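Complex shown without one protein chain; remaining protein chains in place.
Labels for the chains are A and B, by order of writing; each one numbers its residues from 1.
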Amino acid sequence: MFMRNSWYVAAWANEVEGDVLLSRKILGDQVVLFRQQNGIAAALIDRCSHRFAPLSMGRREGDCIRCMYHGLVFAADGKCVEEPGRPRPSPQTSIRSYPLVERYKQLWIWMGDVALADPALIPDCHWQDDPAWRSIPAYIHYNADYRLIMDNQLDFSHLSFVHEGTLGGSKRIAETKPKVEVIDGNLRLTRWYLNEPEIAPYLKGVVNLQGPIDRWHIYDWSIAGNVLNMDSGSAPAGTGAPQGHRVAEALQFHATQCTTPEDETHSHFFWTYAHNFNLEDGAFTRALADRIQIGFDEDRRTIEAQQKVVNMSGNDKMAYIYVDAALTQGRRLLEARIAAEQSAACGSA
Amino acid sequence: MFMRNSWYVAAWANEVEGDVLLSRKILGDQVVLFRQQNGIAAALIDRCSHRFAPLSMGRREGDCIRCMYHGLVFAADGKCVEEPGRPRPSPQTSIRSYPLVERYKQLWIWMGDVALADPALIPDCHWQDDPAWRSIPAYIHYNADYRLIMDNQLDFSHLSFVHEGTLGGSKRIAETKPKVEVIDGNLRLTRWYLNEPEIAPYLKGVVNLQGPIDRWHIYDWSIAGNVLNMDSGSAPAGTGAPQGHRVAEALQFHATQCTTPEDETHSHFFWTYAHNFNLEDGAFTRALADRIQIGFDEDRRTIEAQQKVVNMSGNDKMAYIYVDAALTQGRRLLEARIAAEQSAACGSA
Partner (left out) sequence: MFMRNSWYVAAWANEVEGDVLLSRKILGDQVVLFRQQNGIAAALIDRCSHRFAPLSMGRREGDCIRCMYHGLVFAADGKCVEEPGRPRPSPQTSIRSYPLVERYKQLWIWMGDVALADPALIPDCHWQDDPAWRSIPAYIHYNADYRLIMDNQLDFSHLSFVHEGTLGGSKRIAETKPKVEVIDGNLRLTRWYLNEPEIAPYLKGVVNLQGPIDRWHIYDWSIAGNVLNMDSGSAPAGTGAPQGHRVAEALQFHATQCTTPEDETHSHFFWTYAHNFNLEDGAFTRALADRIQIGFDEDRRTIEAQQKVVNMSGNDKMAYIYVDAALTQGRRLLEARIAAEQSAACGSA
């Protein structure tokens, strides 16, 4: 079950260049992404209306895609503009198009009611293209339900175990209870680990900060689009970071993670890990991304293994525990949004 | 849903030689093909009556197959003729045999009511073993419903797109409406493209005919057995080909394509592409077949991709368009035959 009235990241903008016809399954629909001559990207169902050949096996022609089975041509709005053998295409040959907006180096798609597709609803992810920050667009394919990824993001206790030697560090992290706030129907989590003896393992050898440090994870999780934006970092202990004062030696990061359901048990995961220092040092940006990638692979292996067990577990119930506060609230907010969307759809029918 | 009272090609005759036990799924039944000592081929269900071991893992012994699990022996008519430990086999050990006829270098099988299996119903495909023609037996396995292949055969508009650089040529082909006739419950399609500037791409470098040419596709499509027989060719323009006069420079071909359902979503495709000139030039026969193979691979890739989309499309309806006249008639004739067969089966039950 998906929230359909929501913007989701469909692709990195640079995945769709030139004549590329990118086929991707999103919320169970197979979609083809392409660019018009003016550079504006568009999304159509990846299925010719005529005999169901995939349009992504076709050919970009100007602002359109030609199906290379029988030659029908479709514009970015889904209208069939050429039907071989007939002067004007018949109306039933048109196909579904999806609202698509390019923002923050990403193509955001709307899979639900077109009337509600307001671009102002796209969550702020400006750190991805703000010149004050640097990051590298990255993608992970998950053989897992997007909600298991969301659980993982809303729980920081796993850092001590899944990421013991990478993103985590001391066991205190697992035991530190976050402050959880609901803001405009979304979640904000705040965790501070004061006076930690040293920086996280993944930063060692990449940066020079010595302990003791004050470390933080503060993030906003948008239910719509499954978008996480995290302010995290480490500062010399006692230099006022918790009070908002960040000294020059402080290391500040901004992580953006957008999870788009592919179908019920597979997901797309688009991420960046931006830094606002060493801006001219491309090798540093790359090294940082590589370290984070190792940690995210640890998550993926764990979550994909979890999905397999879930598949075998029928209706057995998971045991909620002390550290699940944010996860539980996230699930409830999501379920409420989906329920509201479905009852609205019934009411309007 | 298949028409069962029909001859289908089960195999090329030369696939079943010597002690070969060829296992092949046909209309959902797993069948084993073998030859008796007199060379006559036979077809049995590929399943021992005793413990369901596949007979194709057994051994040809004289005119019989011995199951190599517990040693039962079956004759070509399905009768169990040896049951270890018992002087005479018990009757319930016999298995199903299928009528099988060798003709046109092919083994034709009858999967339905044995009482109706009249070899006179096998469509004429004599070009495959007529000394006036030359061709090479070929086979393609399809991950697709046989009806999607039939659609492809009954539609020539795709030549301009799928086969743009091979079997097709000018866009006029997609726009030329065929003459469609129903003859004895089957279809005849006729298309003439007069005064084309040049021969089809696949013939370039293989033959010497220069344009302008008159080009034609005339084919009979037998609903029973999904058999297409096509007279096609190219002649110097204005030399009377449409009136039946074929000058010495004319290039005449005869294509035979037999599609046998493997199951609901997989098919066997047996084909030849015969020519009646250059008869002693084996390299020409080979080169011609290689060129056609390239075109048929284009079809296969398109149709298999289409099948995947069909699998995801539930009950969504395809949009029939102008060029679908023959395809639509073919589907209707097929459905009527299947419905008639099923109502006859109910009446006799």
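Here is the rule we go by: contacts are C-beta pairs under 8 Å (C-beta built on N, C-alpha and C of every residue); 3 or more make two chains touch, one makes a residue touch a chain.
What you are looking at is a predicted structure, and each value in this text was computed from that prediction instead of being measured.
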Residue touching the undisplayed chain, where the options are A:Glu175, A:Glu264 or A:Asp281: A:Glu175
Contacting the left-out chain in the complete assembly, out of B:Gly18, B:Gly85 or B:Gly314: B:Gly85
For chain A, residues in touch with the removed chain: 151, 155, 157-158, 160-162, 164, 171, 174-175, 177, 301-302, 305-306, 308-310, 312-313, 316, 318-323
Hidden partner chain, residues of chain B it touches: 30, 46-47, 49-54, 57, 66-72, 83-86, 90, 92-93
